[in-house]
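Of the protein chains in this complex, one is absent; all others appear in place.
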Amino acid sequence: MMVAKHRRDTLRIASLIHRVSGLALALFLPLHFYVLGLALNDAAGLDAFLKWTDYPLVKFAETVLVLLLSLHLFGGLRLLALEFLPWSPRQKAYAASAVALSFFVSVGFFLSAV
Amino acid sequence: MDQAVEALDVKVWRGNAKGGSYRSYEVPAQRSQTVLDVVTWIQQNAEPTLTYRFACRVGMCGSCAMMVNGEPRWTCRTHVKKVLEGRHLEIAPLRNLPVIKDLATDMTAFFDKWTGAEGVFHPTASRADAIAPISPEDPARVLANEAIECINCAVCYSACDTVTANPDYLGPAALNRAWTLQNDERDGAHSRRLRTISGGGGCFNCHSHQSCMTYCPNELNPTASIAGLKRLSAMSFFKGGRDR
Partner (left out) sequence: MIGLRLYLAQRISAMLMAPLVLGHIATMIYAVQNGLSAAEILERTQGSFWWGAFYGLFVVAVSIHAAIGLRAIVCETFSLTARWLDLFTWAVGILLLLLGARAVAAVVL
């Protein structure tokens, strides 16, 4: 199906990114909390789970999570600035910078993970 | 326009509230031609029963907006050469509003939300009073002036996906109008209006995608106006003045 033209705009895509990243993070959160909660009764349980994080595929998945988190953070900071500071006409540039910064951060994470 | 194009291939949506479909028409191309000219040509030469709306033809009245090749436009001021794709033009009724017939939408919801957002001036003086002097440099007046040239065309309303998703949302035009009145010192309903626009269907539902601003033919910025309303009502909350 064709994507409607008004949805192909940079800022409309930025809002989609914000929504999708936020949704994915919210869905991931219970899992995240559950795994950390494993340490409550036995640290071994947590360790058994953390073994998984040595696999390259899991490292990649973690990097995606860091990317989602950064996208939501930097995109969200742009929105906070839009709402609470005087209007700036450079929203597209800011949105693009937020995405660039997020990739930078998640590549940084990936490099330190491998 | 490409001089080689002699006839436009125009698809026009025909139907009513129950549904409809596109019909094709060949329309002679002119050197200078608006989308409204094309629709008018079809009605006068090919399809006398075609229903559409217009009045001023000069971008003042806001009645002629339609979807043109998938985007909302004021058709009387949109030149064919600006929107033509090859020789194709697809014309449909505005999004986000129910269709009455063909290209004419029912704008009741749009105007109900306009008044629902308290987009109405509430005078504080009578005709017996002297005319209030308003300085054009007054900061609030400057903000109001930036947002005031709205022609109620509903182009922004039909570009807004929050309106699509949330039927209660007041939408960019009504909120933009509310913002101009909040910055009008002669208006006497500031706190009442602030309460209305901070309610469940109000300014806080806006996701700042700026589609409204991108498409507004008068280059207004409802996104900034709505951000202003968000700030105003947040400030009044912290000042404890919400129920003044």
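In order of appearance the chains are A and B, and numbering begins at 1 in each one.
Everything below uses one rule, namely that contacts are C-beta pairs under 8 Å (C-beta built on N, C-alpha and C of every residue); 3 or more make two chains touch, one makes a residue touch a chain.
Note that the structure is predicted; figures quoted are calculated from it, not measured.
Asks: So which of B:Gly19, B:Pro48 or B:Gly200 would be touching the chain we can't see?
Replies: B:Gly200
Asks: In the whole complex, what residues of chain B lie against the chain that is missing from view?
Replies: 162, 165-166, 168, 198-202, 204-205, 230, 233-234, 237, 242
Asks: List the chain A residues touching the unshown chain?
Replies: 19, 22-23, 25-26, 29-30, 32-34, 36-40, 43-44, 46-47, 50, 53-54, 62, 66, 69-70, 73, 76-77, 80, 83-84, 105, 108-109, 112-113
Everything that follows uses one rule, which is that only the chains that are shown with their structure count from here on.
Asks: Report, in whole Å, the distance between the mean C-alpha point of chain A and the mean C-alpha point of chain B.
Replies: Chain A and chain B have C-alpha centres separated by 35 Å.
Asks: With touch defined as at the start, can you tell me which chain B residues reach chain A in the complex?
Replies: Its residues touching chain A are 69-72, 159, 161, 207-211, 214-215, 221, 223-224, 227, 230-231.
Asks: List the residues on chain A that touch chain B in their complex, please.
Replies: Where chain A meets chain B, its residues are 4-7, 9, 11-12, 14-15, 79, 82-84, 87, 91.
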